[in-house]
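Of the protein chains in this complex, all but one are displayed in their positions.
Every chain is named by a letter (A and B) in the order it is written, and numbering of its residues begins at 1.
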Amino acid sequence: MGAIIYYLLTLAIFFAIYSIYAWGLNIHFGLTGILDFTYITFVAIGAYFAGVAAMGHAQPMGMGGEYILGWNLPFPVSPVLGGIAAAILAALVGFVGLRRLRSDYLAITTVAVGQIVWLVVGNQTSLFNGWDGISGVPQPFNSSLFHLSYNQYQIPFLVICLIVAFIAWRVAESLTESPYGRILRAIREDEAVAAALGKDIFRYRMSAFIIGAIFAGVGGALTVEYIGAFNPSGWGVLETFIVWAAMLVGGQGNNRGMILGAFLVPVLFTEATRFITIPGHPLLMESIRGMAIGLLMVLVVRYRPQGVIPERKRVYRLNLISQETEDSAHGHAVEG
Amino acid sequence: MSLSMVWLGVGFGLITASVLALSSVGLTLQFGVTNFVNFAYGEFLTIGAYLAFVLNMGLHLNIWVSMFAAGILTAVVAWLFNIIVIEPFTRRKAPMIILLVVTIGMDLFLMNGVQALFGPEFKQYNDPSGSILHVGGLLFTVQQLWIIGIAAAAMVAVHTLLKYSKLGKAMRAMSDSSELALISGIPTRRITQYVWLLSGFLGGLSGVVLAINVNNFTPALGSEFLFVIFAAVIMGGIGRPYGAMLGALIIGVAMEVSAMFFDSSYKTVVAFAILVLMLLFRPQGILPSRGRV
Partner (left out) sequence: MATPSKDNILTVNELKKSFGGVHAVDGVSFEVPRGSITGLIGPNGAGKSTVVNSLSGFHPVDSGQVTLDGTNVTNWPSHKIAQQGLIRTFQIARELQRLTVFENLLLAPQVQPGATALEAIFSRRKIAAWESKTLGRAVALLKRFNLFEMRDEYAGNLSGGQKKLLDLARALMAAPRLVLLDEPMAGVNPTLAGDLQAHIRDLNREQGITFLLIEHNLGIVEALCNRVIVMAEGRILAEGSMSALRENKDVVNAYLGG
């Protein structure tokens, strides 16, 4: 397989995974208005748990280092476990930060949780092998089914990613275009009004926070099963805001916009700048990239807050209104 | 547990509390007047620390002179930050949630900007004052006594400002209700600008003393300290400067005393635990609720 094709397949895999991330963050912020400033922590927890669940038992003094679990779980089970782990972390964070009707308290909580989890994962070597991280995560189905070389494995893994991404898309769309999604958007617009109409704000925000985190955890699981390794340098602060920038650029509240954002920011921008080298210290390009992402976020909310593809307007077809009979099956929103 | 270790921890705690008091008062004053959390505040600390580094190492100024000058320069940075970045949003009454996104975006921008300019490696000031003094059974270096003295002086100055100056009274009025303040003829835009100057000055100062206290620092200095500042601010009741001073004292001492008994890399976990407990049980802060400030 040629190097270019190999590279393009890698990009396609990351494109699919970043779309899943963006849909999840969109459920947090775009739909519900929850400020999650540590989205990547949910990705990381999903990745770590999926990784150590898929790996074999840690060998004392072995090459793979120390880690928990080591259950040898097969593919569809390990990412599910990653999603569950991220959901549990979200429930804990939400319990602390979502009970008050103040969006800044949750934002503060996420910033603090992000740093603490990073610190603990790095220092507590017994969890996920500390700063060195886990490595040797098996590729899904490869040893049991495909027996492919690392290069050849690209195509089957891309198919796996596309299947997972398709399911994630369907779930995200169902949530967005349902009474549930409508209630989340109402909470985003004015939580007092939603409460005055009998909606339990805490329950809705909590469930949206957990669901968004599951998207992160599953995406993280795909990442770790693709790369095969994961350590704290892979989920720095910048990673969270790459997803934020993707969401804001694509168009908050719009799942199609998330696909575009995932293409424009993490795939196109980050990859295009990877090949630029400028003289200076080793982190210079990385720093400039961070500046650009930060500036991009500010400029988008300043000059085009709705993003490239704005949230779509739901228009209802009146001919589908039933005369108190339940005959019509497709009275839901159509695109306007 | 030995009592002397607790006592030693209290000594270190007073220094951390001093650093924390400067920074959390700077953050909480700005919140009180503008009513949104500045997630880029950690970068005011970082910018202050690196400005002092340039003055101290590049221009060979005395560290304390450098500190004061860096505080003033950071005040100007904060003032510009408000005018260039924040005001376009507040002018059109952007919702708070958008302002928070803007400040966190700027946090990323400024942190990486400092890193682009100075590189990721550790930096250190040139400061000869190393002799050790005994004060009431505690051991301090001359540097550390300076830090405590500077923080104490700054707190007295903030108190005097709030209590006796026209600016301080206007700030308190805006903190209670910015609409009422506007109606009663207070020039709210100008007061807001003064508050950003003050917030930047205190942030810059605290960045320098933080850098002195931890000995060597990187561009992550401020952003890593930010949630410790949040812990102190929320403990004292967000927007309340005297509360922030108290919160800083409690959290500073708690962190350093715990570091005497546990792995010191975990001392921020103590601040985190306090933050979580406050959010769960007393999000309005430990002081009895009355009018803010």
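Keep this in mind: a contact is a pair of C-beta atoms (placed from the backbone, for glycine too) under 8 Å apart; a residue touches a chain by one contact, two chains touch by 3 or more.
All values reported here derive from a predicted model rather than from experimental measurement.
Considering the full assembly, A:Ile211 is the residue among A:Leu25, A:Ile211 or A:Val265 that touches the omitted chain.
Taking the whole complex into account, chain A touches the unshown chain at residues 171, 174-175, 178-183, 185-186, 188-190, 192-201, 207-208, 211, 253, 311, 313-316, 318, 320-324, 326, 328-332, 336.
Quick note on the criterion: only the chains that are shown with their structure count from here on.
Taking each chain's centre as the average of its CA atoms, chain A and chain B sit 33 Å apart. In the complex of the two chains, the chain B residues touching chain A come out as 36-37, 39, 85, 88-89, 96-98, 100-102, 104-113, 115-116, 119-121, 223-224, 226-227, 230-231, 234, 263, 265-266, 268-269, 272, 275-276, 279-280, 283. Per the touch definition, chain A reaches chain B in the complex via residues 33, 35, 37, 95-97, 99-100, 102-105, 107-109, 111-113, 115-116, 119-120, 123, 237-238, 241, 244, 248, 281-284, 286-291, 293-298, 301-302, 305.
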